[in-house]
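The complex is shown incomplete by one protein chain, all other protein chains being positioned as in the whole.
Chain nomenclature is as follows: A, B and C, assigned in order of appearance, with residue numbering initiated at 1 for each chain independently.
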Amino acid sequence: MPTAPVHRFASDNNAGVHPVVLDAIARANTGHATAYGDDEWTLRANGLFDELFGRPVDTFMVWGGTGANVLALATMLSPAGAVVCTDSSHINVDETGAPERVLGAKLIDVPHRNGKLVPEQIEEFAHFRGVMHHVQPSVVSITQSTEWGTLYSADEIAAICDTAHRLGMKVHLDGARIANATVALGGTAAALRSFTVDAGVDVVSFGGAKNGMMHGEAVVYLDRSLSSSAQYVRKQVTQLPSKVRYISAQFIALLEDDLWLANARHANDMAQVLHRAVCDIPGVRLAGPPAVNSLYPALPPALIEPLRDWSFFYDWDVHHHQVRWMTAWDTTPADVDAFAQGVRHFSDAL
Amino acid sequence: MPTAPVHRFASDNNAGVHPVVLDAIARANTGHATAYGDDEWTLRANGLFDELFGRPVDTFMVWGGTGANVLALATMLSPAGAVVCTDSSHINVDETGAPERVLGAKLIDVPHRNGKLVPEQIEEFAHFRGVMHHVQPSVVSITQSTEWGTLYSADEIAAICDTAHRLGMKVHLDGARIANATVALGGTAAALRSFTVDAGVDVVSFGGAKNGMMHGEAVVYLDRSLSSSAQYVRKQVTQLPSKVRYISAQFIALLEDDLWLANARHANDMAQVLHRAVCDIPGVRLAGPPAVNSLYPALPPALIEPLRDWSFFYDWDVHHHQVRWMTAWDTTPADVDAFAQGVRHFSDAL
Amino acid sequence: MPTAPVHRFASDNNAGVHPVVLDAIARANTGHATAYGDDEWTLRANGLFDELFGRPVDTFMVWGGTGANVLALATMLSPAGAVVCTDSSHINVDETGAPERVLGAKLIDVPHRNGKLVPEQIEEFAHFRGVMHHVQPSVVSITQSTEWGTLYSADEIAAICDTAHRLGMKVHLDGARIANATVALGGTAAALRSFTVDAGVDVVSFGGAKNGMMHGEAVVYLDRSLSSSAQYVRKQVTQLPSKVRYISAQFIALLEDDLWLANARHANDMAQVLHRAVCDIPGVRLAGPPAVNSLYPALPPALIEPLRDWSFFYDWDVHHHQVRWMTAWDTTPADVDAFAQGVRHFSDAL
Partner (left out) sequence: MPTAPVHRFASDNNAGVHPVVLDAIARANTGHATAYGDDEWTLRANGLFDELFGRPVDTFMVWGGTGANVLALATMLSPAGAVVCTDSSHINVDETGAPERVLGAKLIDVPHRNGKLVPEQIEEFAHFRGVMHHVQPSVVSITQSTEWGTLYSADEIAAICDTAHRLGMKVHLDGARIANATVALGGTAAALRSFTVDAGVDVVSFGGAKNGMMHGEAVVYLDRSLSSSAQYVRKQVTQLPSKVRYISAQFIALLEDDLWLANARHANDMAQVLHRAVCDIPGVRLAGPPAVNSLYPALPPALIEPLRDWSFFYDWDVHHHQVRWMTAWDTTPADVDAFAQGVRHFSDAL
């Protein structure tokens, strides 16, 4: 049996903390600082988000990704409002119903098309508006990059925002892997802005933990008119960290010197390498090269468990025997080699 | 004007991370680990909680204190159930209504008596049981040490548990400062057990962040029959950390070699020193020496703002001009001296 | 043993339907009508509410009193908002936590003073505003007439509204027995307006079922800016009746020819008669003559159960052995005589 990779391909949140980020945490550990965000690190991190988006934005640090999404949506929903999202979205299938429980709101999930939704799927519910028996479509939530490793172009997001806004709705972008998307779409602040603030997105969940941080995400209000109650709602949905400085310090480390892009670029690159290494293994059915940092191979059912026991990864579509292999900021070429050898080994053994 | 203390007296969550804890985080940063708690650090931390309580318990790491309380209560409440707590409890006044929002349940707040509640206050609502127009008292939540820096004796908690259980209710203990309480009541695992598992407490929110950790609390089910749905509910209330190992590693650092007790003992001791240093300053009205790590002086109204501007602290009872001064694991005698000098200075200046 | 009264003194919702109201239901039973309120009866009833309040108001029929309160509050609360009310208010103790469950919001209950709250009790929470750890006081809810059978004067309500509005809060009036209050305060539309629209109340739960209707309450938005989402929220909180015409027809019967006042006047008068008949019975401790249609005698504990077994009534303060005796639109002098004889009989038998 081949030796398993040192860094496996289960998830980018299985990776550790980037040393620069860890060092930033240690450097923030200097005596007392006011809790709950009134500290110099948070002030600095907030300023970096302003710079990143090229305008004053309102930024709120939170504990985790589900919490970020819930806070964002809680402040965006109108009364009796509903969220339109894809059926494969994280909020719909991977948050154990947190949105429904904490928001008390319906998610209207539409069939994803390669992980994405299109404006027509928002229009479908336009006739709900003004009808007292129906929830009122209020927010569109999209994920960039998507849960299927795909990307919206800036134009596609702009079209979604146009449709949503025309119908009186707001647009939330779940950016758990926004860095990977930014790299894939140009790798600059301008690229980021093209599919967020320039496209008309109202609120972004800006991910940290999947890109080299230990913990922490940021809810960034590009439309600042939506943030007026966010400080209260953040605490009410259990997402106000006490020692916020340790999250803010991590974001500073990521955003200064573009470490967030470097980390994501590396992960994306490694996914390309992985794709090349496994795409011709018999039984591994794959789409073309990945857009970001994950592959979704359909595998022979008998291959899955032995391979997973050897080096852990997640199912993605159990009904089609599709799994997910994901790279991270710390994946090495040696990891890819080792993993590809393992896939070949267990495949040959079938 | 005197020099402000290096470590101020605002809150123990203004303190930094204890170096041993920070070191443990760094040592946990070794490559990949399965997210969401299926890792060696969490296994070890869970084991340490079993040892600490002297029996197998079910432990769930969460992000923060409000989240810990909400998760605990969510799994303890019966249908149409309500939580009996004091009017000064953190869940009642300092969580922005998170319990009501996330639980959809009423808190029945009874007037605190020196920060505490007594069994008779539970009995008062016994007549609600079985009446369809009233919420059904289902959980008693107490805080140890309390929000007013006081302590329940083990016997007092046992009496509360007896009453609660006799009425079909469960008992939750908010232990945001459980270490400070444990030190004050004997400073041993036996002391901890005397007022928790031996007294009949069902579920404990076991605090970390106020005692030298960076982030993380543990919900500990002493009554394991209550934990069957906790893994789902934890995620549903947005309290499932992804990289749990970094929380678990901190708890390991605290619990091994009794650092949790040493930290709390130091904080408690410093509060004694602070009490002695300020108790005779004119205008500072104080109760006797503190039980744990905080003082609640009533101050001349005109003293409060100048003093706070000089070295920050929180109001505690605005209607009686009472504030809170709190020590932490890193408070030094020099901090106490500096602060006492400042109080005297601003008091003299009135 | 004396013969029990034909109409007992348990509650005005134990009474039947007034014959004029029942007749109105029968007359509304003419073929098909659009469901959900787009019918001629509802149009007419809405117009009568406009006339009653002397201005255009927005009226929404709902099923019941708890539902009316929940709908009103749901549309009035701001994010992370809380409701200030008395500890004896119906929403606080007699709705099984429906507000907390359906609103996800905290009720801040203040000690009632003879069933009422005073502006100072609202001011107490002014310091919560703008503090992220506290719920944001958002609505004051008062009951007129109160759960203890007392009345706010128009001036008292105006003072509450002034304080609330100054603090950015809205005022809800639970008018389950608003007719009894109106009669007691003058018995005219002008009297009603004096303590509602003229005093600054924003939204009223206007009761029907306790005043001769079979079912149905109306949520009346005096501040119409608050009603924009009410049609959706009404359905969402399960309070949209399908065959609304049968509720509206009842309100028409009540409001036309002032039957609502006649019914309440009779009930109030009967309570006066009852007070005179029982106030000198040994052991029956009573306050002075009732303001509206209920008495709250403190009784010898041993008297309560035999008397209740003979003719049912409710406990009101179990800790002080206080019960409630309530008259209704159909109470007769003979009922009062019979009941007073019974009280005397069981009292003598102690």
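In this text, a contact is a pair of C-beta atoms (placed from the backbone, for glycine too) under 8 Å apart; a residue touches a chain by one contact, two chains touch by 3 or more.
A quick note: this is a predicted structure, and the numbers were derived from the prediction, not measured.
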item	value
Where the missing chain makes contact, among the chains that are shown	A, B, C
Residue among A:Ala26, A:Leu48, A:Val93 or A:Ala302 touching the omitted chain	A:Val93
Touch with the omitted chain, as defined above, among C:Ala35, C:Ala190, C:Ala334 or C:Leu350	C:Ala35
From B:Thr3, B:Thr188 or B:Ser229, residue that would touch the chain that is not displayed	B:Ser229
Sole contact to the chain not displayed, among C:Thr66, C:Thr163, C:Ser194 or C:Asn268	C:Thr66
Touch residues of subunit B, complete complex, unshown partner	36, 74-75, 78-80, 104, 132-133, 135-136, 229, 231-236, 240
Chain not shown, touching residues in subunit C	6-8, 10-11, 13-17, 19, 22, 25-26, 29-35, 63-67, 70, 95-98, 101-102, 209-210, 214-215, 232-233, 235-243, 246, 312, 328, 330
Chain not shown, touching residues in subunit A	80, 82, 93-97, 100-102, 104-107, 109, 124, 127, 132-135, 315, 318-319
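Quick note on the criterion: only the chains that are shown with their structure count from here on.
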item	value
Topology of the chain contact graph, where touching chains are joined (line, ring, star, complete, other)	complete
Chain pair, most C-beta pairs within the contact cut-off	A-B
Computed distance of Cα centres, subunit C from subunit B, in Å	41
Averaged-CA centre spacing for the pair subunit C and subunit A, given as whole angstrom	50
Distance between chain centroids, defined by C-alpha means - subunit A, subunit B (Å)	33
Subunit A, residues touching no fewer than two other chains	232, 235-236, 240
